[in-house]
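Here the complex is missing one protein chain, while the rest keep their positions.
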Amino acid sequence: MPDETFEPKIVGFCCNWCSYRAADLAGTARIKYAPNVRILRVMCSGRVDPSFVLKALASGADGVLVAGCHPGECHYISQNYKAMRRYHMLKHTLAGLGVEPDRVRLVWASAAEGQQFADAVDKLVEDVRRLGPLRWPANWTEDGHRREAIAGMAKEHEEAMEVLP
Amino acid sequence: MKRISIDPITRLEGHGKIDIFLDEAGEVANAYLQIPELRGFEKFCVGRPAEEMPNLTARICGVCPEAHHMAATKALDALFGVEPPTTAKKLRELFYSIFYATDHTTHFYALGGPDFVVGPDAPPAERNILGVIKKVGMDVAGKVLKMRRDGHALIKMIGGRAVHPNWGLPGGVSKGIDETQRLEIEARGREAVEFAQFSLKVFDSLVLANTGYVELITGDVFVHRTYNMGMVDAQNRTNFYDGKIRVTGPTGKEHAKYDCAQYREFVAERVEPWTYLKFPYLRKIGWKGLVDGEDSGVYKATPLSRCNVADGMATPLAQAEYQRMYATLGGKPIHHTLATHWARLVELLYAAERWVELAADPAITGKEYRTLPSRTPTEGVGCVEAPRGTLTHHYATDERGILTRVNLIVGTTNNNAPISMSVKKAAQALIHKGQVREGLLNRVEMAFRAYDPCFGCATHSLPGQTPLEVTLRGPDGTPIARLSQNV
Partner (left out) sequence: MSQAATQPAKTKGTLAIYWAASCGGCEIALLQIDAKILDVAGAFDIVLWPCATDGKVRDVEKMADGSIDLCFFNGGVRTSEQEYMAQLLRRKAKVLVAFGSCACEGCIPGLANLNDRRSIFDTVYKEGSATAPENPKDVRPQPETQMPEGTLHLPVFYDTLKTLDQTVAVDYYLPGCPPEAERIWAAIEAILAGKLPPRGSTLGLATTVCDECKRKRNEKKIKKFYRTWQIIPDEETCLLEQGLICCGIATRAGCGALCPQVNSPCIGCHGPNEGVEDYGARLASAVASVIDSSDPDEIERIIDEGIPDPVGTFYRFSLAGSLLRRKSKKAVGNGVGK
């Protein structure tokens, strides 16, 4: 059920040469777009280790954006292809962990594509808004009588384990 | 009522505690063996590729990973409908025999044996392998350490690692052995035979020559007259690696002999809320509670059970010892639980002899040790005798070989009911007027140690009454029979 008041927290990794400049351009051109993405500048989309994405989700992000130069235009020649391969592998893995595919997205945006960058962000935010908050750390809580059971154990041992040598 | 807890139980694999309740007169009203662990293998293995199972299920138990590795490998053969080359089958049985000899050695000298070697009332700090070494001296201790060292070195040589090998595949094994290795394996095997004979002499001199221990073994405290289960070959002789499952009754009469794929027709399980471990019982007899007798579905699956259901051992030295054991204890079947320690040593000898037989077979160095599967996998059952009881692995997959269902009945699980009964009976016989001494509690623990329990194995766990259809294929792969139940 879509939560109308839910504001997704999205972490975005943008490469220095293309997509970060696209975001800059969107800013200087005063293009209005969703403010939900917290942008982290990396030198190349190929720098993005899958563990960055996982760390973002584990820390409470509802979605992750990875943005790089178009295939064939990478400043470091072909590292965005590596990002692409890693991204596909990561998506398969995340599916197995129950993270909905729409939460993590790889987009290409050249330095001149401010509007396209803004549109991609808007779309991601809406998709994630529809999915609802992820709240990943909540998966780690235990229900049940864990604390009482632990507290009771010492007492139980004390009562029942004193024997003559 | 006053409660005494033995927590944790010790000198076994796995976790457990025994709660003993004393009434006002200080007599034992009841004793419960609770297993507080569970890991859920049958659930979390679903979704995994089937070929992972020899490695995944090995982690059910690090004391007997080879048993799970082997049962899983055989289940994969059945799942893929693929027949391993003869060399592979011989290699597997050779590997398995080496494991058996090593594992039974570990149990006798490090787990169950200390109660006899240093004595059940010895101070707790002495009742362990270190106390055994101190008592028997470095000469003897050296032999024990060498047996374990050699056994594990060969397991590592053949299967990759000393603990948790990585070797079994549907249709064969990942690597064979060459002549240099074969020579070493055979030489160690002959030493293992000597060591087994030596261990039986140790048992004679330390246990059978001690009237106190003989009373313990043959007395009434540690006796349960139940059914027995074990794997036998075509001549009804014990075989650890392959054969049919035979069940005989308290008087020795055969109750059933079946192909392992039919296990669900013969074994059912019961859940109690106070333990994570379920209680298998013979389906056709029915569950009558934790009681002895022909009318109770409780059965044992231990080395003693294997000796009881078999007509003999397939190798000459072990056969002689087998006959001597029965002659000494008054014929078949033997129901005295502590005699299991003796049966275990007879099996140690058989395993060592079989090890030599297989190592001496020139075909064992053959280069054909894998057949690639060509059929779409569906469903398969694989059985071996784990040192602690009959072990059954049952898998079903989708057409890509990804597991959709997993059923395991594991060695010690078979023995949950008789172990519980043994513990209760021992507690009731030994503890009176509220006099609870540490040595008495240890004797209660001895009641379970004879079974060489592996509660980690037992609590993987999960058999259920699943719909099952099994296709039996001939050697060329043509289906020759289809068995189904609850479908």
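For clarity, chains are labelled A and B in written order, and residue numbers in each chain start from 1.
In this section, a residue touches a chain if its C-beta (ideal position, glycine included) is under 8 Å from a C-beta of that chain, and two chains touch if they have at least 3 such contacts.
Just so we're clear, the structure is a prediction, and the values are computed from it rather than from any experiment.
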Among B:Arg370, B:His393, B:Lys425 or B:Arg443, which one touches the chain that has been omitted from the display? B:Arg370
Residue ranges of chain B at the interface with the undisplayed chain: 1, 3, 6-15, 19, 21, 29-30, 32, 34, 36-49, 51-52, 55-56, 59-63, 65, 76, 80, 106, 110-111, 124-125, 127-130, 133-134, 138, 145, 148-149, 152, 156, 158-167, 169-171, 174-175, 268-276, 278, 370, 372-373, 400-402, 442, 454, 456, 461-462, 464-467, 486
Contacts from chain A to the absent chain lie at residues 49-51, 54-55, 57-58, 71, 78, 81-82, 84-86, 88-90, 92-100, 136, 139-140, 142-146, 149-150, 152-154, 156-158, 161-162
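The rule we apply is simple: only the chains that are shown with their structure count from here on.
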Geometric centre distance via CA averages, chain B-chain A, whole Å: 48
Give every residue of chain B touching chain A within the complex, in rising order. 3-5, 7, 19, 435-438, 441
Give the list of chain A residues in touch with chain B in this complex. 156-157, 159-161, 163-165
